[in-house]
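For reference, the structure I am asking about is given below.
With one protein chain removed, the remaining protein chains of the complex are shown where they sit.
What follows is chain A.
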């Protein structure tokens, strides 16, 4: 079974690659898009394998709780620390010690690079939700690393 460290190394290297492949003014945006799309495909595949034998989810909130607990634990070895919702399709998932940011910095250093480190995971969540029948837009924001917030906006189909 592949070790967690290996995924972290690979993830960092992928960011390096995508970053260097994109040159120009809009480079950050294209970089983030590419990473998000990769994460999307991985999220779709991952959730299919993971929930093969899971019973049907009761509702949207149930799906989000699953993402926060089971899915996050499996991928990041811990649960989401805080889930908030306005009960109108917006969810905020807070991770106080996001594993893919701990290597980057503790505080505000390199803040401008943080979006690249979150893009893949945004895609991962969007892909997972997509194959659970939930269409969404997932963004992330970070002010003090390694804490960050993922915002999920459910799109009514």
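Note that contacts are C-beta pairs under 8 Å (C-beta built on N, C-alpha and C of every residue); 3 or more make two chains touch, one makes a residue touch a chain; residues count from 1.
Criterion: contacts and distances are computed from a predicted model.
A.B. asks: Given the options "Phospholipid-transporting ATPase", "Trafficking protein particle complex subunit", "Eukaryotic translation initiation factor 3 subunit H" or "Urease accessory protein D", which would UniProt use as the protein name of the unshown chain?
C.D. replies: Missing chain, per its UniProt entry: "Trafficking protein particle complex subunit".
A.B. asks: Return the single residue from A:21, A:61, A:106 or A:144 that touches the missing chain.
C.D. replies: Considering all chains, including the one not shown, the answer is A:21.
A.B. asks: So one chain is hidden, and I want to know which residue out of A:13, A:62 or A:141 touches that hidden chain in the complete assembly.
C.D. replies: The one listed residue touching the chain not shown is A:13.
A.B. asks: Which parts of chain A face the unshown chain closely enough to count as touching?
C.D. replies: 1-7, 9-11, 13-14, 16-18, 21, 34, 38-39, 41-42, 45-46, 49-50, 70, 73-75, 120
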